[in-house]
Every structure is written in C-alpha cells, then in structure tokens.
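Here the structure comes first, spelled out in structure tokens, and everything after it is commentary.
As you look at this complex, bear in mind that one protein chain is not there, while each of the others sits in place.
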Amino acid sequence: MTDMTNQSFDLAHLGHVEMLTDKFEESLDFFTRVYGLKLSGQDETSAYLRAWDDYEFATLKLTKADTTGVGHIGYRAASPEALERRVKVIEESGYKVHGWNDGDLSHGRAFRFEDPFGHVFEIYYDTVWFEAKGDDVAALKNTASAFEGAAPRRVDHLNLLSSDVTEFKRFMETCLGSRVTEYIELDNGRIGGCWFTVNNKTYDLACTEEQGGGNARLHHVTYATDQREDILRAADIFLQNGVHIETGPHKHAIQGTFFLYVWEPAGNRVELANAGARLIMAPDWKPIKWTQADRMKGQAWGLKTIESFHTHGTPPVKK
Amino acid sequence: MTDMTNQSFDLAHLGHVEMLTDKFEESLDFFTRVYGLKLSGQDETSAYLRAWDDYEFATLKLTKADTTGVGHIGYRAASPEALERRVKVIEESGYKVHGWNDGDLSHGRAFRFEDPFGHVFEIYYDTVWFEAKGDDVAALKNTASAFEGAAPRRVDHLNLLSSDVTEFKRFMETCLGSRVTEYIELDNGRIGGCWFTVNNKTYDLACTEEQGGGNARLHHVTYATDQREDILRAADIFLQNGVHIETGPHKHAIQGTFFLYVWEPAGNRVELANAGARLIMAPDWKPIKWTQADRMKGQAWGLKTIESFHTHGTPPVKK
Amino acid sequence: MTDMTNQSFDLAHLGHVEMLTDKFEESLDFFTRVYGLKLSGQDETSAYLRAWDDYEFATLKLTKADTTGVGHIGYRAASPEALERRVKVIEESGYKVHGWNDGDLSHGRAFRFEDPFGHVFEIYYDTVWFEAKGDDVAALKNTASAFEGAAPRRVDHLNLLSSDVTEFKRFMETCLGSRVTEYIELDNGRIGGCWFTVNNKTYDLACTEEQGGGNARLHHVTYATDQREDILRAADIFLQNGVHIETGPHKHAIQGTFFLYVWEPAGNRVELANAGARLIMAPDWKPIKWTQADRMKGQAWGLKTIESFHTHGTPPVKK
Partner (left out) sequence: MTDMTNQSFDLAHLGHVEMLTDKFEESLDFFTRVYGLKLSGQDETSAYLRAWDDYEFATLKLTKADTTGVGHIGYRAASPEALERRVKVIEESGYKVHGWNDGDLSHGRAFRFEDPFGHVFEIYYDTVWFEAKGDDVAALKNTASAFEGAAPRRVDHLNLLSSDVTEFKRFMETCLGSRVTEYIELDNGRIGGCWFTVNNKTYDLACTEEQGGGNARLHHVTYATDQREDILRAADIFLQNGVHIETGPHKHAIQGTFFLYVWEPAGNRVELANAGARLIMAPDWKPIKWTQADRMKGQAWGLKTIESFHTHGTPPVKK
C-alpha cells in the first residue's frame, strides 16, 4: 500500500449522495416513514433528505430518474483554500473533469469530476446549514434537529463498485486525498475491496470489485445509528413494513461495523451501521490487509456473505 | 469565541494521561480488575495501562506518588513536521517551557510545557505501538488486542480545573491548536467551562472552573465504551466491587455524552462515556454556548448535578 | 411475613388500570403520540389503550374526570372456576363489596370490591382479545399487533398509596391471593412498602406508605419495554416533547428494575421499566426485606430518591 499517512486532509467529510430512483414516491415514503430521514425540501426533480443530527440541509438527494444508482457523490472541503488546492490537483490529474456547477438547495457552487468507472464526484465548501423550525427544533441545542425515535443520526458512508479497485484507489488518493484504512488482497493479487477516509472515521467510502458486469454502479449508502440496539429495532421496523432485508444484523469482520442491509423500493441497497467507539486516531495508521482466506471465514461471528451481496448493485445490469 | 475553524490540526489526538496515586496497589487493582484496562508494562514508578483497542502501548500511566491528580498530559502530533511546527509556536508563546525529555516505555522523546495553572503537557510523535502476544492477540486483526467483556475500548478525554477558563482557552488554542466545540458562559461573563478537540471527536479535553481553591487539579479522566449498555453493566460491576459511584449513568446536556463517574481508590475521578455516533464533522463548526440558566436545568434528562462534582478534584486541597 | 408460598393463584395477571384525567385530550395525545400506546377504541367517557403486544383490548382505560388518579384496577382470573372461588372468598372477607358490573368495551362482567383505603378493584375472566386489522397486523403472528419503534411492549404493574401498608397487604393476600416478593421494614416496625405478584413476574402491584395525607391515591402505572435501551431512547423522546421527567433512568435497588418516571399532562405519574431476565421462579420464594438503612443508600447505583417521589400522588391532596 502506498503510504498515505501523516498528511493533512483538504476534504473535511462526505457531504451527500445523490441517489436515483425510478419509483420516486415509494422511495421517498420509505426514506421518510420507515428508514427515518427528514425531508428538508424539494425541487422539481429531487427530494432533499437528512438524518436528525446532520448539520447540512441534505445528505441524501433523492432524484427522479428512469434508472437507479448513484447520481453523484459530494465531499465538503475543509476550507475555501483547501477547496482551491484540491481543484488544482484534480485539474492536473488527467481524470475527467466536469467543472464547476452552481450547486442546489443544499449547497453552493461545486466542482465536478469523474472516476474511470463513471461515478461522478463533486467537492464544495459553501453549504447550507440546516435550520430547524417549530417542533423540529431540538430540545438540546447541540443537536441539529429534533430527535426521532429509532432513526439514524448522521450520514456515514457509501460503497461503490468498480472493475479495478487498484485503479479506483489511485483516483481516491489523487483526487480526494483519501487514506486507506483496510483492504482485501485476493489470491490473484488484485485488490478486492478498499476502505477510505478523509478524517477520523474508519471509512466514509468503500470500493469493492464489480462482479456483475455493470458500470458506475452503487453498492450501498449508509447512515449511522447511535447504538447497536437502534439497528436491532430497525430490523423489526423493516420487517413490519415489508422491506426486503438482505442480510444482518451482524458484525463485519472488516472494519468491525455492526450492520443491516435492506433494499429501498427502487432496489438501491441501503445500510444502517454502528461502529461503536472505533475511530482511526493514529496519524500513521497501517492499512489492515484481509486475505481471501480471511474472507472465507465469513463475517465476524461466522455469517457467510450471501450471494446477492456480491452481485446486486444499482442500476441493474441489462442482459 | 475566537474563530478557530477551517484550520488544520498539528496534533492528532490525546495520547495519554499520567495519573498520580498514593494508593498505587489499590489503584492498579481497580484499573485492571474492575475498570477493565490492560497492563502493558511497569517500571520502577509507574504502571502503563491501555484499553483493549488503544493502539499505543499506554494511554494511562499510573504513577506512585505521595499525592493524587495528574502528572502530565500527552498529545501525539500528526507528523514529525507538525511536531516541530508546534514546538516552535510553543517556544514563542511565552508559556512556561520544560523542554525535551526522553520519553518512557510508551513513547519516544517529548516536548513539555505548562499551562498557567500548573498542568504539565507534552507533545510527541514517536510512539510505541502495542503488540499483542499469545492470548491477547485479537481474533479480528483490525483491533489492537483481545476484546475484554465489559471493558472500555479506548481513551477518550480528560477534564482539568483552572481558576480562569478564558485564560486556559487561550493556552489551548495557542499551544495545542485546539478548537472549542461547546462552552458555558456564566451570567458574570466568565467562561464556566470549555470543551476542546484537535480532531473529529466532540472533545478530547475539557476545562471547568476551579471552585475548590486548588491548583493544577484534575477533574476526571475518561475512557469510551462501544455502547451505552456497557456503561449500565459497568455500573453493576462497580456496585458489586464497592466502588464509589459519584453520579450517573445519565446523559450530559453539554456534548450529549452518556456518562458514569466513579472514584478510584486514591480518589481520582474516572468516567466511562459513550458519545453515540456523534462527531464534529463541520470544518466551520460554531461553538455551542450554554448559559447559566441552561445549566440550572440539570443534565439532559433532568438530573441535578451533585455538589461533589463541583468541588471534588485531585489532589485534594489542604485546609 | 406470612408464608404465602406454595399456593396456586386464582388470578392470572394484572389486566388493566383505569386512569382518571381532567385533561383528557392532552393525556390521550401523550399516551398515543409520546408514550407509545395504541388506541383500541373509545366510548363517551373513556379511551381504551394498550401496548403493541398486550393481548387484551385495553390495559389502560383513560377516563374523563374532574380529578386524577386511579378509577379502578382490574385483574383477570385464571379460569371461570377460579373467578368464582375468588368472588366467594372476597364476599366472605368483610371487605367492602361493590358487586358485579357488566364490563365495558374491553372485557365482560366483572366483580368489584374495595380496599380499606378507597382503591376499587375488579376481577373478571371474560375478556376481549385484541384483533389487529390492516397495517396494525403484526409481521410475526406471535405478537398481538404491529411493532412500534420505541414503545413499551406490555402493561407491567401499578403502585398504590395507603396509610397502612400492613393492612393493605392483608387485603391483597386475602382478596387477590397475591404473594409478597420484596418489602421495606421501617425502623418503627411499620411496612414502608410491599411488592406483590400473582404469577412469575417479580411484581404486578406495589403499595407504598402514603406520606401526603391523601386517600385512595395512585403513585404510578408502568409499562414494560423489551430492553433498557428503549428506556434511554424514551428519555430523549420525553425530553424532546417537553414531558416532565421526574427521575431516572436508573436502577431500583428493590426489585432491580431499570426505571424512568414521568408525569403525564394531568399529573399522573407513569413509568417505563425493564426487569431484564428476572422472574420469580421459586415456589418457596422468601420475601426480601429492605431496612430503612438499606433505603438510605439510595437506588442501586447511588441515586438519592427525590423528594417528589415520596409526596406526589394523584389526585393531589387539597390543602
């Protein structure tokens, strides 16, 4: 692994994910009524959603489309200067650049670019802080809005698919200045998966090898809950609401995250996760390598990874 | 509040606290058998302790003394260059400088200096990564050592007392480059308490106003558990072992941390805490102000702060 | 203590409590929207409420009144024969008898009688099993209705006040055939409190000494949650909704129950509780005696019992 340690990060954190849905109303109902996000606003094509303690206006932009998958991924820069530094690096990187756009309801101007697999990223600094009103004002002034019973607290990470994880890793290190915390090295020498972060979180983006023949696909988007118990409770809520539970609750061996994966109505996979008190504090963290043999043991407590987890991504691959 | 945002941090994280005890054997028994830390090593004067997932050799240095309180506080720098930058700033700051020392069993050379109230700090980069052996090797390679049933996962923060929190804040911002996330503003205009961080944690050091007439005193040292349930269980363990439970479990209004405070045998206050999924992700976080009226409401769920919490610190003040 | 062991019980369980409110709309809003009960039905004077896994149509009958407190307490008999046996015992007991009534929306005919302090009890066998419809049908057929996110699961117990707990104990043993599991013996020889059960639950009714000069007053009504975490979450929900949190979450020394007490809008005290896996299995259980000195230690983890807990009951005492 390239040594990515001891650097400072220009990007502060994952800001938002634009998710495409061809069942907009059903997806919006799922995210607000069942999954527990709040609707901050809507424009002609999109609903802007956030968890109750996300400070930005939106961390999930749900957009009407004739397909599913990810529209774009937004990272917020640490400062205006850091944004400019990062833009310059990207412009000189040789990766495909889309250039500046005006932003939307949730943030100001943003610089867009693309990874070699077709996923569109943007970085921005100017953002819209969410301002709670009325009953949505939090009882405690250090939380962004009213606590909701069994809902996730903040956006956590997303997982993208690519046909060449090593190449994707080069993109993440170059364009986002991300650091690898854990990765899978297959017996054939390829990297099977890679977990990245730009801060003390254990990861904010993961990339795993595309095994379904698709391009620019999404594996899943994840929000974080305060406690593992919230996820056990959510499992009952999903069950009660007829949501397809793909796998979990269980604990990942990689990253040690307690997880639950479901499919929202349009087929996009979404996760609820809890990392406990785990953070990456060491500035010289040594990326953890997992071998193919390690992976054969299943997840932490022995659950075998189910087949659809390896093949299902959005949008579906046309046959 | 001074605007401390949009800066990058030279310090990576709180590394360790040296705690003094005049009941060394009892304190060591408490920390290893009841509180759940692991003993990494010992030298003539000190025991080196860590939580099961702390990556450094020691995060608590328990030292034989004829008094109690804090010996020194160590922060790890983000890189050798960041360490040099920070040393230069401190040398030019006018604060009292002790200079370089050779380190100890747990880390390499460190630069020491002192706040105006007598608390000694050190910063260092070279450290000793803990290497688990035998039964202590973790089943999952991404954790530092074997999981212990009901024990805290990593060092979290400490709380110091000072007679002038505004002055202490200037010290922290100047010497450590820390950022304020929340603070108390008393009706008399003084800052009653201030919570600092050098990373995405909500705080790694707090300072509250000394009300007992002491100098350089410690309020408490805290380790983080994965779940709130670990703290409820720990309360039963403390009860069973005759430990003095001062207050909790309950939830702080400030910072929203779930807490439990006990006194170790020599009288130093130690806490177990869980912050849920809360992190400070915004690079332009606006410090939260709590008024005296806010504080009158008690903790989050209404518990009145007990008197000893305002007056007990270590070492005790001689009358 | 009288030996109440080795007997079989004619009564199966606490069935329901009728709670009086002089703020009917506010109370109903609280119980359905905040506390998490479900509305089974309404008649002219009352709303019939139940927790999501209560099998009967109602476990809380909320009744419009010009006062607060308890209307009556209903226990379900184990069989028609057991009901007849019990009625005969009560008729011969000398306690005040109200006689048979026709029941209400939630159960068939019931036999009413009264303790020496004015609390009205009824026993019945014919009941109305709740039948869930539509979205309220549970995903798992072994639960009574749809799981609700952070809501209590079933009715648990109530606590009444009386000026002579020893006399109340005689009433409970005689009329209900209840068994004492734990009790407080004051230094003056009086029983300060007594916990009763007619099954394997640790208690379904408690009686504590009236210290406010009232008659026939209610101390609190309690529902049980599946996990302690549900209670911590509920505390945040109560906080967010401006509910008066009186004390908790904490763990009782007596009975070891994890508790949280709040006041509903009309002032009746209600609790959420979790007893963990504790049950009274021993047929020859020896009642646990708590002394006044034991009580001075506070609750399990040291919390001092707050003053209002000793004095507040409903209805309030007129001065």
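A few points about this structure:
We just call them A, B and C in the order they show up, numbering each chain from 1.
The rule is short, and it goes like this: a contact is a pair of C-beta atoms (placed from the backbone, for glycine too) under 8 Å apart; a residue touches a chain by one contact, two chains touch by 3 or more.
Since the structure is predicted, the reported quantities are computational estimates derived from the model, not experimental observations.
From the options C:T45, C:S79 or C:Q211, the residue with contact to the unseen chain in the full assembly is C:S79. Although one chain is not drawn, the whole complex shows that of A:G15, A:P152, A:P249 or A:P283 it is A:P249 that touches it.
Remark: the omitted chain is touched by one listed residue; of C:A234, C:I254 or C:L303 this is C:I254. Contact residues of chain C toward the unshown chain are 6-9, 12-13, 53, 55, 76-81, 140-143, 152-154, 156, 182, 199-201, 224-229, 253-256, 274-279, 281-283, 288, 290, 294, 300.
For chain B, the list of residues touching the undisplayed chain reads 138-140, 146-147, 149-150, 227, 229-230, 233, 236-237, 239-240, 242. Remark: the residues of chain A touching the chain excluded from display are 228-229, 232, 235-236, 238-239, 245-251, 258, 260, 300-303.
By our rule, only the chains that are shown with their structure count from here on.
In terms of their C-alpha centroids, the spacing between chain A and chain B amounts to 31 Å. Averaging C-alpha coordinates per chain places the centre of chain B 44 Å away from that of chain C.
For chain C, the set of residues that touch two or more other chains comprises 229, 236, 239.
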